[in-house]
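In this view, the complex is presented without one of its protein chains, the others remaining in place.
Right after this comes subunit A.
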Amino acid sequence: MAISTSTPPDGAPGTAAPDGSGSGAERRSTLLHRLDVRGAPYAFVAPFFVVFAAFSFYPLVYTSWISLHRVELSTLNVMEWVGFDNYTALWDDDRFWNALLNTFTIGVLSTVPQLMMALGLAHLLNYQLRGSTFFRVAALTPYATSVGAAALVFTMLFERDFGMINWMLSLVGIDNIDFENNKWAAQTAISTIVIWRWTGYNALLYLAAMQAIPRDRYEAAAIDGASRWQQFLKVTVPGIRSTIVFTIVLSTIGATQLFGEPLIFGQGPNGITGGADNQYQTLGLLLYEEGWKNYQMGRAATVAWAMFLLLIVLFVVQRLVKRVLARRA
């Protein structure tokens, strides 16, 4: 609309007064018009920037300000300047390194199988089959479930004494596993929740990309005698490479921020600390523990900034890898 009105005003017969005394009015209308033309685009994009400033930029700055103070949740108005003490304390804190490692291991445990399964699932969905819409919708349903509901159900399944998974294991003679208190069992259980929720979502992303691959490539490959598997490796995967990179970035960000699943998996005080031995405490949980159990907002803000910096590092690494790969190709 702004473009369609951007021709210079030609007297604007509809608005100017006919008796010639309206030169002031005419000028004002020209000014308004110019403002309209120049200003409207900014006004249209304003909502995003206003929301961004209020909900992203301001909290970011305020968080960094808080992280330089010692301040408790219940008395947010009492702040004591400590400089970078919170950061050095975090660097020396075993819990931080433990949480970082857990975030990484749970991230790998959940992301790798998830994307592999999504790729396979998308490949199957890409075949011509009856009721394909049904299967596509079905693949997306776990994603539509809330984290809370999914985590609660899985927590019950993984329960030590009366959980269904231990019951099934007992049928084949395996003793009850204390999923919560065993580090790797707990991390696997949490990863299962993540995998269950996100596999279908990623599969649909892959499927969308796969459908954009021209059919004739497959036909040409088939004529050349490529098997289904070879077609998948040589045609499908290269054809959706950028989507794969996109999902890896997305999953990595998701894994870095992992919070709801382990919190609910542990339940109560153990959820907040990520197990009695912090065996599945992620960075998100450490932030929550500092802020909402110890009520030390300064230290919580420091963890938040550490997470932010970590994501930047990950982003840079990803760019570098991409550049190196591009050069080689």
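Assorted remarks:
Definition applied: contacts are C-beta pairs under 8 Å (C-beta built on N, C-alpha and C of every residue); 3 or more make two chains touch, one makes a residue touch a chain; residues count from 1.
The rule we apply is simple: contacts and distances are computed from a predicted model.
Not shown: a single chain whose UniProt protein name, out of "Glutamyl-tRNA(Gln) amidotransferase subunit A", "Extracellular solute-binding protein", "Acyl-CoA/acyl-ACP dehydrogenase" or "Acetoin utilization protein AcuB", is "Extracellular solute-binding protein". Interface note for the absent chain: among A:Leu31, A:Val61, A:Leu76 or A:Met116, the touching residue is A:Leu76.
When you scan A:Glu26, A:Asp85 or A:Glu159 for touch with the missing chain, the hit is A:Glu159.
Which of A:Thr30, A:Ser64, A:Asn181 or A:Gln318 touches the hidden chain is settled by the complete complex: it is A:Asn181. Of the candidate positions A:Ser56, A:Ser146 or A:Gln267, contact with the hidden chain is made by A:Gln267. The chain not shown here touches subunit A at positions 1-2, 4-5, 12, 14-15, 33, 36, 39-40, 43-44, 46-47, 50-51, 54, 72-76, 95, 155-156, 159-162, 178, 180-181, 267-270, 272-273, 276-277, 279, 292-295.
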